[in-house]
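Following this message is one structure expressed as structure tokens.
Removed from the display is one protein chain of the complex; every other protein chain stays in position.
Showing subunit A:
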Amino acid sequence: MGTLPEPFAGWFAARGWRPRPHQLALLDAAREGQSALLIAPTGGGKTLAGFLPSLIALHERPADTLHTLYVSPLKALAVDIARNLTIPSEEMGLGLRIETRTGDTPQNRRARQRETPPQILLTTPESLEVLLASADAHTLFAGLGRVVVDEIHALAGTKRGDQLALGLARLSRLAPAARRVGLSATVAHRAPLLAYLSAEGRADSGDVRLVEAPPGAPPELDLQLPEGHLPWGGHMGLASMPEVYRRIAGARTTIVFVNTRAQAELCFQALWRLNEDALPIAMHHGSLEIAQRRKVEAAMAAGKLRAVVATASLDLGIDWGAVDQVIQVGAPKGVARLLQRVGRANHRMDEPSRAVLVPANRFEVIECAAAIQAVAHHELDGDPPRPGGLDVLAQHLLAMACHAPFHPDAMYDEVRRAAPYADLSRRDFDDVLRFAEDGGYALRSYERYRKLFRDSEGMMHIRDARAARQARMNLGTIVDSPMIKVRLRGGPVLGEVEEWFVSTLNPGDNFLFGGQALRFEALDAVTCVVGRGDDAGMRVPTYAGSRLPLSTGLSERVRAIIQDPKAWRALPAPVGEWLRLQRRQSALPEKDGLLVETFPRDGRWFLVAYCFEGRLAHQTLGMLVTRRMERDGLGPLGYLATDYVLAAWSAFEPTDVAHLFEEDLLGEELEEWIAESSMLRRTFRNIATIAGLIEKNHPGQGGSGQKSGRQMTVNSDLIYDVLRRHEPDHILLRATRAEAAGGLTDVRRIAALLARARGRLRHRRLDRVSPLAVPALIEEGRTWVAGGAEDALLAEAAAMIDEVTDGEERFSETLAEVTEGVRINPGVVDRPRRRPRRDRTSRPVPRGLAARRPA
């Protein structure tokens, strides 16, 4: 193994450092012209390892052109690394230009970077794609020697990762000599990352050297329960906030991780109510205004905060040396994610990170215990690689045409050198290209609107400057839900909430956002104007798809713990007692079987199945099971899915339970139902947006033009329905189905469950609710429906509203009866129709409706 040359050796020595073996190993790989994947725990000097070969090369052979490109998933990380690199560069007098290029980079600096590129450029996948789409990309990247991809484990397997992989393949074209370095945390699957870095797109091509740093000290994980009553249900963990607060007070700096933004708001508020010492505690989540988030990050970096309550928005990010405690509130749902979060505490390799898990309910206690076990056994979870998104490819093809004309054959070869597209079929490639050209519809009516055209030699050209500008404006693979900015009247923008949430607000309603009680005043086109509110009837904005389902690996461990009474000793006493009670009153769910309980309650029959396959899988399964219940004449009334169980209730007693969980369940109507599901609609929306069918931005929209942008948007659900009826095999629908099947492993999980249940289903008929069923029943009402059931629910709701309001409205007499032949006298209005009701006095007048009753 080599050593460091001067002045690097001296610089290390002056700081009392010795180069670590993996840092030298990366240097060796670089000297031998190999790409490399470095897997190292946090605090292992990973970033410096990635840049050392560049710094040394630039010292030995000074270059005036762009030499090293660094790509990170986070803008903030790029900015931070630039700062950290500048220090050694200046101290050693290397005289390097180190600059960042992100969406925030001002126009004049971008222009200057084009004139005189820095030797080291730090950027994000999106900004790289913009650079590659520019007409002078080949001059900018011609002298490129190295590409460093940071946090590669967080990029590979995502759409941003797909885009970057295509960008890397393009870079190899423009600069064949450039070598790649990937920096990764410990992962479950290495081969996909090796493939990702390979210039051939394959793990076995041998052009990437694997370098592994020794694992750091194992993390120390503790469980924290609330004092007193251990909650049966709920996911927020608010009961434990006093303990969380005590731990914050007892540490220097704490990150309190939660699972959703709504949970962040509620926990933050709860902590402030307890905050008698006025500790500086802040909050960080993806919907808060960027300036606000940056302020929190800066305060954290400066050591001015004692704690920050954060969502996944802080899973990755800059290194805060001072963080000495991580608290995870709510079950972690996956081991890899937990480790990522735990690693945010104490970025020193040789000392263990300390973290506390705070389960919100009894099942979560078991899940946390399972996660701690898994960490101790070095067992990671993670999804196997999935094929690259065709929507991302469509966007990339347009972007590449913006750079220069290309030939489809050459482009197909190039694209397949990106690992996510290594197995891309020529048919899919051609269909995606046709989509990029003119929409790719069987009905070829858009000849005159085409975006790409072929010349006589078969080269693809972008139509004109306007089409190019439009394509460039819509680069990027992050699709947000429609959001509305929240602005304090006469004050600043506080952040944004999802459009649907605002649509549910009436003026005067209070909601919790950014840690303050706000009162909704008005909606002006694109902004939700608010004033200071109070706690009365306060709501918390929620965001779609923000909860992750329980991972398969954790699910297995949870089942194993429940099945094994010896393992209960490690659990807190109330949980052990709860399981013992279950064993006495019903039975324990087995690891390799399926326990189903049925019992009557409130005049209904409940069926609770202990599947442990995650909420999303249970939702799908619930639909299938209740359909079958319907056909069996059981009169199903509803169902709900938690991460652990599926509960359904019906008018009549389900007796042949095994029949409800037979494997042929999956064949029936599943396809149709999935096509109708909101999950597929959401998938289509993302795909259509990334592929460019729906624009995020339209040329000619200025800052105030956002309004017209909103008007320009066509609801993707409507497009989906029309396309499905008239061209079900369109490439975007194929991409949608493929992504739903591959990305969501739920259907596979259901299949595995049904296979497991075959012959091993145990049905317990009880006379009342069992201990394990209670948490699910507490959540009753959070049901999920799709397709045909919607109409039945609508009818039910309309009938209920009528009943509650006594069918009163001011012109009720003119309202037609559904029975024919009723003669209406148009003169009679404003006389409320009243039906006599026996129980009138016993029924409370619903709030909100009372005010609207005619006097």
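Everything that follows uses one rule, which is that a residue touches a chain if its C-beta (ideal position, glycine included) is under 8 Å from a C-beta of that chain, and two chains touch if they have at least 3 such contacts; residues count from 1.
One rule holds in what follows: contacts and distances are computed from a predicted model.
Per the UniProt record, the chain missing from the shown structure is "Ligase-associated DNA damage response endonuclease PdeM", taken from the list "Ligase-associated DNA damage response endonuclease PdeM", "M48 family metallopeptidase", "Na(+)/H(+) antiporter subunit E1" or "Oxidoreductase".
Of A:His403, A:His618, A:Arg682 or A:His730, it is A:His730 that touches the chain left out of the display. Here one chain is not drawn; of A:Thr3, A:Ser456 or A:Asn506, the residue touching it is A:Asn506. Among A:Asp28, A:Glu220, A:Glu289 or A:Asp438, only A:Asp438 touches the chain that is left out of the view. Interface residues of subunit A facing the missing partner chain: 229, 231-239, 262, 266, 360-361, 438-439, 441, 443, 445-446, 449, 451, 466-467, 470, 503-504, 506, 509, 537-540, 542, 602-604, 635, 637-638, 651, 693-695, 698, 712, 714-715, 718-719, 721-723, 725-727, 730, 774, 777-785, 788-791, 793-798, 800-805, 808-811, 814-818, 820, 824, 826, 829-830, 843-849, 852.
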